[in-house]
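Below is one structure. I have some questions about it.
Left out: one protein chain. Kept in place: all the others.
Think of it as A and B in the order they're written, each chain with its own count starting at 1.
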Amino acid sequence: MNIAVVVKQVPDLVEGLEIDASGKAIDPGSVRHILSESDDHALEEALLIKERVGGRIEVFSLDMGEVRENLVMALAKGADRAALVNAGLDSIPNNHAAAQVFASLLRNLTFDLILTGVRAIDDLDGSLGGLLAGYLNLPYVGLVRKVEFPATPRTVVVQKEYPGGYAAELEVQLPALLGIQAAEQPPRYVPISRLRQMMKAAIVEELLVPVPRPHPLEIERLFKPEEGIGASMLSGTPEVIARQMADLLVEHRLVR
Amino acid sequence: MGALHTSSIPEKPGVLFPEIASAEDKFRACIQCGVCSASCPMGGFMDYPPRKAVRMLLEGRFDEVVASNTPWLCVSCHTCATRCPSQLKISDGLFPALRAAVIASGKQLDQDLQKALQNAYLYGNPMAGSPNKRADWAKTTGIPVPIISQLRRPVDVLWIVECYPSFQPRGQAISRLLARILYKLGVDFAILGREERCIGDCEWMAGEQGLFEMLIERNIEILGKYKFNKILMTDPHSYRTLRNVYPSLGGRYNVEHYVKFLADRLGQLKPLLKKKLHTTVTYHDSCCLGRKTEHYDEPRALLQAIPGLKLVEMIQNRESALCCGGGGSTIYLDRFIQEHAKDRLADRRILQAAATGAHSIAVACPFEPSRFEDAVKVTGNEANLKVKDIIELLAESMELV
Partner (left out) sequence: MNKDVLVVSEHFKGRLNEITLELLGKGRELAQARGGRLGVILLGHGVRAFVAELGAADVVWLADHAQLQEFDPEAYGTIILSKLKELPSALVLLGSTSAGLDLLGSLSARGDFPCVDNCMRLEARDGRIVATSQLYGGKVFAEVALPEETTLVAVVPGSFPSEVGRISGSPEVQLLTPPELVSSRITFRTLIEPPAWDVDITKAAILVAVGRGIQNADNLALAEELAEALGGTVCASRPVIDQGWLPLTRQVGKSGMTVKPKLYLALGISGAPEHIEGMKQSEMIIAVNTDPNAPIFGMAHYGTTEDALELLPLLTEEIRAASLKKAS
């Protein structure tokens, strides 16, 4: 089973993020990047598949942010190859551009499965997985939480989440692209000693691809939700706040 | 028991993570007396309590212990290591090695623990607090809390605040009070602010040697930039690690926990303790401040200096004090421990405190206020027992609150 995992870097919300002077983009200086959470799950699912049915995992990411360490981490977890994809971009592109970059790369390679996270926190123009599947003309199923290998060759059976705890079991012909919602177990841990060892020795390739030509969306402005609009904030000691809340609930006839 | 204590001997991390083959030599000194298992507060819940675990190591059955529940039930209270007649490093050697083996095996980790370790790696603290906000607690202190990088001069006391006291609301409140006490005493101090990183005790005890080493390297590099006479600590775990372990990796500093720092200044402090507190207090010896570094008298001296305060002792005190259950990264394993252990150490300890009839249980470790306050609620002692850090009691008597 040859699996490609496509991952991306997104701003780390723990550090906060600021809008730049133009008001139309995030200030890159204010941002630290981490691996998108559901991409981490996509990698974990790939590792679980490899453990179950054997195969090879290759991990690809745009050459942006502090991504090299994440790729080494993937190698430390058991991926067979990791590569930075350089498309001559100087800032994090939208998903259409990113999808075109990966499409031009993956079009010439043979994979049975391409996995990526089903969504990321910066998905303004749709998620990467669906777009990439469209450009590659591959079947696409998103919100996948389980991948199984039936007896039928060249197919895979996935569970796709629906609201309310429902899920659909779908049979998909390979090659296919899956948007992973959650791996079948939480992403595994890599001891820092192994990561540090690998940072010295691991090879992360750099691949060059043509610059994409997507349609950029016309962003009028970015803004943060207004503070103060929304909740009336209660303040005081915890005892005072508890009293105020109770009074509110009594007032609204919510106390029986 | 004093002669058998090894806490004053600097500990070498290399020795603490023995390649298990060579560790067997060290553990061959085990006489299988069973004092460790008998002293272990969690021994009854372990698949292989400490004595058995050592036996199995020597029999070449280390893998079985690694695969059992034993590695993650140790709360690093160090009672075993303190009492072992052969001075074996059990809680502070065998157990981190067991945990390191579990992590290396690729077995799924408890998710709370995994997140804590990942956060420590990414953000220098286990709770995913933004490093940029590490000194935010100081903004509402009311007196200046200088950041050493902004001071641009040597300082007498560099205060390493540590993670809980920087990010956790209860810890932050106590930090603010200590800042005001130091200010009142005219201490020339500063903090690291956003350069501060976890000292690494939890990570070390959790078996994450690579992360521990990384933190040590980082911290030695940062501390090397500044000139100070002494490092003041509020967290006993970090205090013990910085004092006992960092020297062997090149980080040699004059380190003091606040109980010693303030006890040394009692002459200056006493006249400031104006308000009579009219309260009975029992003191909880935390493991790292007690067994590991032997500060039994200083905290008691501080408490007894407070006018109107009567000190009573719990049935287990000083060297035999009962751990709160949060040490050595088990603060992140509450869910795991709950599944495997019938009762919780913090609850047991609070019942001991309540039995003394004291109004408050005094602590000097930042893990304890929330753990003990939970236990107070769970055991139904809200009406009769409060949890106070020594700093809070001092500040109350100094009318700084």
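In this text, a contact is a pair of C-beta atoms (placed from the backbone, for glycine too) under 8 Å apart; a residue touches a chain by one contact, two chains touch by 3 or more.
This one's a predicted model, so the numbers in the text were calculated from it and none came from an experiment.
**Q** Among A:A46, A:A182 or A:L195, which one touches the chain that has been omitted from the display?
**A** A:A182
**Q** To test your reading of the contact rule: which positions on chain B touch the chain that is missing from view?
**A** Listed in rising order, the touching residues are 111-112, 169-170, 334-335, 338, 370, 374, 377, 382.
**Q** When the complex is taken as a whole, what residues of chain A touch the one chain not shown?
**A** Answer for chain A: residues 11, 13, 16-17, 19, 26, 95-96, 99, 118-119, 121-135, 137, 139-143, 157, 159-173, 176, 179, 181-182, 186, 215, 217-227, 229-235, 238-239, 241-243, 245-246, 248-250, 252, 254-256 touch the chain left out.
As a convention for this text, only the chains that are shown with their structure count from here on.
**Q** Please work out the Cα centroid separation of chain A and chain B, and write it as a whole number of Å.
**A** 37
**Q** If we count contacts the way the header does, which residues on chain B are in touch with chain A in the complex?
**A** 100, 103-104, 106, 108-109, 111, 114, 117-118, 121-123, 128-132, 208-211, 213-214
**Q** Using the touch definition up top, name the residues of chain A that touch chain B in the complex.
**A** 12, 14-16, 34, 185-186, 188-189, 191-196
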